[in-house]
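Let me begin by presenting the structure, written as structure tokens, before commenting on it.
One chain of protein is taken out of this complex; the other chains stay put.
And now, chain A:
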Amino acid sequence: MSARSRKDVRRDQLIGVAVFLVLWEVTARALDNPLTMPPISAILAALLDLILSGELFLALGQSIFLLIVGLIAATVIGFVFGALIARSQTAYWMLNPYFSALFVTPTIALVPLVLVWFGFGFPGRVIVVVLAAVVPILFSVASGLRDAPGDLIDVARSFGVKGEIPLLFTVRIRAALPVLMAGLRLAAGRGVVGMAVAETYLRLGGIGGLIKSYGAMFQTDYVFASILPLSLLGIGLVTLIARVERRLHWT
């Protein structure tokens, strides 16, 4: 396959979307069952209604706030434990099994525990996002800090940087940044999932709450109209991080 220009890729994507939407609309009208498959026109009308009523932006605001607080908490916690297992072999062998287990356990399986330990308020929801997002950050911090280039540490020391903490900030973290950002990008994707789980299974709220409550009322067109912004939020966040990531690379 030959390389494609950006313009060509955009064109292909647009054509793909248009074909998909037309097929959907035609099929939905032929089936004539809005419960299982509402036509695109109905979904767009529902979306417009959600926007005009302000419901969507309120939900989106709640969701983004939860997501950001959760990701910040996950970053802080991931950093502390990641740095710990990067520094200490003992800590690595002691803690690694738990992090690996957490990584493969579906967040939704932990919701009942979060509910009894932390309640269904905001702290509980933040913890669900942290559980979903923390491990990729933690592992990327650990591997990024462990692989710090020894020669650059020597350079910094020879020019007068003294002590572990200054070395951490002048060399280790900066050298690890591309890896850290890759971890953060993964974490953001998982964080969106955690956010939706928290909003549908702990207490209804945000975008997840919209989806769940419209689903319960069998308003499938509104369900689709709520899923769309959720996906866009995830894609937007991951793209943003990927962009920062590219700027931090030096080759």
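What we mean here is this: a residue touches a chain if its C-beta (ideal position, glycine included) is under 8 Å from a C-beta of that chain, and two chains touch if they have at least 3 such contacts; residues count from 1.
Everything below uses one rule, namely that contacts and distances are computed from a predicted model.
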Query raised in the report: Hey, which one's the missing chain according to UniProt: "Bicarbonate transport ATP-binding protein CmpC", "STAS domain-containing protein", "Nitric oxide reductase subunit B" or "Heme sensor protein HssS"?
Result: "Bicarbonate transport ATP-binding protein CmpC"
Requested in this report: Tell me which residue among A:87, A:174 or A:203 touches the hidden chain in the full complex.
Outcome: A:174
Requested in this report: Just name the one of A:95, A:152, A:168 or A:182 that touches the chain not displayed here.
Outcome: A:152
Query raised in the report: List the chain A residues touching the unshown chain?
Result: 151-152, 154-162, 170-171, 174-175, 177, 248, 250-251
